[in-house]
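To keep things clear, I will list the structure first and then write my remarks on it.
One protein chain omitted, others in place.
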Amino acid sequence: MSLIKITDATLNANEIIAQVLRDDLGGIDIFIGTVRNQTKGKKVVRLEYEAYRPMALSEMNKIANQVREKWPQSSIAIHHRIGILNTGEAVVVIAVATPHRQQAFEACKYAIDTLKETVPIWKKEVFDDGEVWVAAHP
Amino acid sequence: MSLIKITDATLNANEIIAQVLRDDLGGIDIFIGTVRNQTKGKKVVRLEYEAYRPMALSEMNKIANQVREKWPQSSIAIHHRIGILNTGEAVVVIAVATPHRQQAFEACKYAIDTLKETVPIWKKEVFDDGEVWVAAHP
Amino acid sequence: MKLEILLFGIAREIVGSSKLQLEQEEPVDVKSFKQVLQRRYPKMNHLSYYKVAINQEFAEDDQLIKEGDEIALIPPVSGGAF
Partner (left out) sequence: MKLEILLFGIAREIVGSSKLQLEQEEPVDVKSFKQVLQRRYPKMNHLSYYKVAINQEFAEDDQLIKEGDEIALIPPVSGGAF
């Protein structure tokens, strides 16, 4: 299974953790972004994620390379789900293993912060009374 | 299954993540501490963990309460394994879910940092040529 | 030259199609390209911002677009939640 992946299928944290596990690495930090049931007090029914797939994969690979460069010896996997998701489901899973734990936290935080700025994946929130592309409007 | 647990059995991250999942919470940070195959260049064959179980559970519960107090709305689970572990296996899994991701990182880091100071669980590293209780000596 | 533009998210909805063809005199840089596009689809001005990618890389305003390039409009990505 690829370390960097965009998929329509349910994300399985255990599988992604197994990808970064190495027995010379003592700490793994995992971030999971899930679909929240509300935005600014409005009930979200479901979300639809859409990717510019080849570019999104390329940007996700860039993040992984940056992490491996900034935190030597680190091991990283990033899986992003697209398509229709219900509230509570995992949208993105990032796992980073490093020799010691502080680096794992830093690297994982760097990866999700960067992903949310650079990876061309879009989210449409669907409410009972309409829908909106998140962050599209001022 | 309990949110706070000390067990001889293999830790399953997916089960622990499922415990903290709530669909009003958008970010989950998980820390997994694993058994490294070396300490200061010396090959570790296995580790033995021993707990003062009732006090360890009480201290783990304190950490969970502190997290819930410092990060309102957060949801936390802490599972610690004891007994004999081989390199690469998970010793501790902490999962924290919060409305937004920054809080999840902060809270999870707080929990593992505190756990390593206050929870009475001891680790003996076993090498080919001897063994040592970690951090016991100056 | 003929330009083929890929559209995603809100940009796709504004234009009403996931692919767009534009006839364009060459050479054109990203800035001028966006002006042409916004004249043709004034609703694009309602976006908080959008970027242009050329061959799957974010492009600067002064970058030139050449025939055969893969052009994509990148509206704001998934943003602030979680």
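As written, the chains take the letters A, B and C, and residue 1 is the first residue of each chain.
To be clear about the criterion, a residue touches a chain if its C-beta (ideal position, glycine included) is under 8 Å from a C-beta of that chain, and two chains touch if they have at least 3 such contacts.
In this text the structure is predicted, and so the values were computed from the model without any measurement.
Contact with the omitted chain, checked across B:Met1, B:Ala18 or B:Met55, is made by B:Met55.
With the whole complex as reference, residues 33-34, 36, 39, 49-50, 52, 54-55, 58, 91, 116-124, 133-138 of subunit B touch the missing chain.
Assume only the chains that are shown with their structure count from here on.
The centroid of the Cα atoms in subunit A and the matching centroid in subunit C are 25 Å apart. Taken residue by residue, subunit B touches two or more other chains at 26-27, 101, whereas all remaining positions touch fewer. In subunit C, the positions touching at least two other chains are 81-82.
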